[in-house]
Structures are given as C-alpha cells and as structure tokens.
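Note that one protein chain is taken out, while the other chains of the complex remain in position.
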Amino acid sequence: MTDRTMKERKTREWLDSRATSRRRFVAGALGTGAAVAAPAVLTGARAAGEFKMATFLALSGPASLFGPTQTACAKLAIDQINAGGGIGGRKVTVIPADGGATPAEAAKAAIRLMLRDKVDLVLGSHNSAVREAIVAALKGRVPYVYTPLYEGGECNPNVYVTADTPQQQVQPSISWLAKTLGAKSYYLIGNDYVWPHKTNEQAKKYIAAAGGKVVGEEYLPLGAPNKFEDAVTRIKAKKPDLVVITLVGGDNVNFNRTFAGFGLDKSIKRVSYLLEELTLFGIGAENSAGLYSAMSYFVNEKSEPNAKFKAGFAKAFAPKPPPLSMLGADVYSGVYCAKALVEKAGGTKDAGKLMAAADNLQYRTATGSGVMTNRHVVKDMYLAECKGTSFDIVQTFKAVAHGQTCS
Amino acid sequence: MTGDSGGPLFSFSGVTGGYGATTVVRSVGGAVAAGEACCVLGRNGVGKTTLMRLLTGHLPLQSGSVSFDGQPLDGLAPDRRHNLGLVYCPQERPVFDNLSVRENLSLMSSAEVEGRYAPYFAAFPILEARMAQSAGTLSGGERKILSFVRGAAEPGRLLLLDEPSEGVQQENVERMAGFLHEAKAGGRGLLIVEQNLAFALEIADRVIVMDHGEVVLAGAAADMTEATLAAHMHV
Partner (left out) sequence: MDPILTTNILNVVYEVSTLAVVVLGLAVVFGLLGVMNLAHGEFVMIGAYCAFFVQAQNLPFLAAVPLALLVCAVLGLVVERLLVRPLYARPFDTLLATWGLSMLLREAVEAVYGRGFRSVATPLTGSVDVFGADYPSYRLLLTVVSIALVAGLVWWFVRSATGRRIRAVVNNPELAGSVGIPVTGLARNTFVFGCCLAALAGVMLAPLLPVNPTLGLDFILKSFFVLVVGGLGSLVGLISGSGVIGGVESVVSAFLDRTYGYTTVLIIAILFLWLRPNGLFPRT
C-alpha cells in the first residue's frame, strides 16, 4: 500500500468515525427504543429527500474571474430543474467547493464531500490538474461531470465530460480558415502546459491536411508576467497568414494588445482557442480586428434556446447579472447533462448503469442539445469573428465529433 | 554672560540613558553659560559620546531633562534642536562621505562657500584644495577639520564637539583652539568632549570628569590640576 492510499484510508476512517459518532448522538437523542433502527432510517430518508450536488467552481485563483458567471449559471440551471420537480423527483441542493484550490486541497474536499456529505454527484469547472486529483479521490464511486474546454483524453470510469475537445475546436475552424482566408503559413503561440500542446498537435494535423505549413511555434510559461514584444517581432519577421493562439487569460489579452499595437492586425489574421467575452473585453475594440475564436458557445449565438437561456439568466440575476460567457454556459449545460444522465440510469448508485446510460444520452444545453458518446459530447461548434468587443458568428459547424475513443 | 532668560545658555540635569534597555549614562548634570567652555573628560568607554547623543536628541532620555535658553528640549528631534541653536559635530562619521567637501559645507545654505568660510580656509588651506573631492577620500584628521569648520561657521549659539582634535595634527589643533577662543569671545557656549588634556585645559572654563557613566568630578578648570585630571583619564 502506498503512502498516499494509506493516508486516504486514514482520512476516510477518521471521517467515517466522525459520521458514525454523530449518528450515534442523533440516535441517542431520539431515545433508546429507536436507537438501532434510526441510522438507516435517517440516511435513507435523506437520500430519497434531496439530490446533493457538489460543485467545484473557480472561487479563487487565476480563473476566479469566471467564478461569478459559473456560480450564477449553476444556480440558474438548478433552480429551473427544481421548479420542474428536481432530478428524478428529488430536490437538488448544492454544496459548493473551490475549483481554484490546489489539486491536493481539491482532492481532500472531494473525499470529504463523498464520505461525509455523501453527495450524489460532483460537477466541476477547473483545470486538468484539479480534475485528475478529483478523479483519483473519487475513484469512480460518485459520478463526476467535467464541463470546461480541455485537452481531451479523460476516460476514467464514471467521469462524464461535456467540455469542448481540441478536435472539436480545431478541425472545423482551421479547415474553414485555411479555405476562406487562403491561409498557407501558420504561427503557433501558447502557454506552456498540456492544453496548448495538445491543441496545437491537432492544429498541426489539420494545417498539414489543408496544405499549409507551420513557420513558428513557441510556448511561454504559464503564470509568469509575460511580455510579448519579442514574440510579436518574431511573428512580424515570419509574416504568417494566421496566428494560432492558445494563450490564456491575461497573456491572451496582453499578446493581442501588443500584436495590434505593432500594427500586425492589419496584415495577419489570428484565431484564439480560449477567447470568450471577458477576455475580449480586456483585449479591447481597437485591438481585435482580424481575430477569430472557435468554441461551442458565444453569448451572441442567435438560436431560440440561447435567447431563452439569456432571458432566464438576465431575469434571475436582475438588476445586475454577472457577465455571461462560455465558462458559465458550460456549467449550465453540465447540470442538465447530470439530470438527464441520472434520470436515464435510474439513480446514481450503479456506475455501470450510469456509464451505459451515458451512451447516446441526449440532454439540454444553453444553445440546444448535445449527444454523449464515449462520455464526451458531440455538439455544434461556432466560429466567430471579433467585431469590437463582441463576437460575430461567421460559421456554425453542426454535430462536430469529439474525437475521443476512450478504448 | 547668560542666556536671554537669565539662566545658563544650556543646562541638563539627571540625564540618564543608553541603548535600548541598557543604561550607559546615569544622572549626569551640568551647565554651559554663554561665552563659556565646558569640557567633558574621561577614559574611553565611560559614556561621553552617549551623553552627547542624549543631549542632541539622537538617543531618548530614560530620565532627566535638558534645556536650552530656559526652554525644555524634551522629545525634540535633532533637526529641531539644531534649528534652535545646538550645533553638533560628532566623533564618529563626522562628515558625509559621499558628498564633496564643497557639498558638505554648502548642504544647508545656498550662500557662496568661498566667502563664508574664508577665515577657515586661510587657517586650513587643505580644505580649499580638496573642495571638489568627495569627503570619504579625506584622511581621518582632515575629516575632523572639515566637521569642525562646518560646525564652527554655523551661527548656532551652542557648539557641541565630540573629540574635535582626534587624529588632527598639533598645529591644526592649535588653530582650532584659536577659533574656539574667538567663539567664546563672541558669546557662544561650548560643550567639548576631549581626550587631549592640554587642548581641553587650554579652552575649558569648567570641567566634568566622567567614569562608568557618572560624574566623578566637576568644577572650574582653574581649580583642577593636570595631575588630578590625568589620574582620572589613565588607569
């Protein structure tokens, strides 16, 4: 037995013993006659009474910029579901946890939520390091829905990914841009961690397929106070047709401002794979010419379901709703995915049944519906061009494959 | 001659203090009248410099009082005491090493250096020769001269000198004595810490001898024999 599993077991035993002693106390308070039967009755009643959902959202850390929209979207979906009778007739309650915590802290929180709070399901929007820690902590004993765009490859049992994958983001958008813009040469720039590398792996595949070539590729440290004068000068020297950007947050803002500041926006197009409304706002209207983004959600998407979703959001959080974006809409869809999954499987106890139910599971999303295969989602993707600080969808790609085989 | 208010120009009593919780100087008292020189004598390490720092406000008093012109100086910062008329030339690090000789002399006044210090430059031509040099490059004795000149030329009515003759050549010590006699004649009060007994007795009207932080002997300089004083200074 490794140190870590020892530690986990000890933690669990400790938590269990606390839970047991609390039950004993409750039983004692109820009177000696009921003492033996009470624990079972109590837990049974509670389990049937409410559906406990733990949410790991960005309450702290660099992504906490998205915390308010995530929390609001989760609340909106759950309020709607509860108004319609809950999940499988059970009222949904939320136990919030911090997805911005370190992986070790998140794992501890997951264990506590599973063993002490006995949550029925975990939903998370956070980075992959935290996801791996939570997966390791839960070990498939509780269903886990993961919602933000990521690098792909999550195939652990009882884990359900509603996120955009690189295949979905990159394949249709690169092919379209190559054809429409006639882009032949490409420059790849991203932060140095798994998602940009995996995304660029896909990008290079489709660039080659479209007959283009990569003239430069560079990665900058994540979380460092990066400046981009040197990178922009290199790009200026290489004169690519399209820059593929997998920088995140402040780096994405900074790069695009520097890029336009050096006047490169006049001759070179850009596509960014993590560019939503809040980041675009930071980039600013005068720096966003010739900049594209490809994701499964934009606030400006014109469908009927999105109009309804936005109206519901605006009404629920009036008079001052938090700024809506992809990372919130994801969570909204994830909650509906959880509902569809649990109802189709007839409960959350049996991982086998849940995983079987996930196959071809259809559920409601902010912009319509998604279909789950291999515990990932086949979905519509959008390519948007920036117009000032808003997105103009120039192309919709229907039912894009996620490319995850999980074999 | 006395101060404006009728009492001595400068007086202190029960002065007790030191560094942090350590008491170095215990209950030292004394007075300097205008036109009079008081010398503080004693071996190394008996608290003379500490006394000077207590009187000039660089160290807080643990107890006792200091007054200038009849006004208490309690809690006043060194620069405020300076502005009242206390001019202090410390023993250690007597000049600003990173400033030139000229900058040292013109730090607090925009007036032309050459005119203001003319008599001093006549006595100590070395200073004028080194005007543009940074003070840190001067010898120890030259720094003492620079410090002395800076202080002596200031208008303040009380001059506190901590070992002005240390490391200074004999002929220059004699010139210093000359300026100090002039200062006395001009009505300034002098409080001087010295090891050079001959120099001290040449200027002093009154003498305070310290040992272990306390006054062991005090009185008019005329009443002291050199032998008595020497006995206190060399054990």
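Order as written gives the chain letters A and B; numbering starts at 1 within each chain.
Just so we're on the same page, a residue touches a chain if its C-beta (ideal position, glycine included) is under 8 Å from a C-beta of that chain, and two chains touch if they have at least 3 such contacts.
Only a predicted model underlies this, so the values are computations on that prediction, with no experimental measurement involved.
Every visible chain touched by the undisplayed chain in the complete complex is listed here: A, B.
The omitted chain makes contact with just one of the residues A:A106, A:I207, A:V253 or A:L324: A:V253. Annotation: of B:G57, B:P164, B:G189 or B:G213, B:G57 touches the absent chain (contact as defined above). Checked against the full complex, the one of B:L99, B:M131, B:A177 or B:M233 touching the unshown chain is B:L99. The missing chain lies against subunit B, touching residues 56-58, 77-79, 82-83, 87-90, 93-99, 103, 107-108, 110, 136, 150. For subunit A, the residues touching the absent chain in the complete assembly are 64-65, 192, 218-221, 224-227, 229-231, 233-234, 236-237, 249-250, 253-254, 257-258, 261-263, 278-279, 281-287, 323, 389.
The rule is simple: only the chains that are shown with their structure count from here on.
The mean-CA centres of subunit A and subunit B are about 76 angstrom from one another, to the nearest whole unit.
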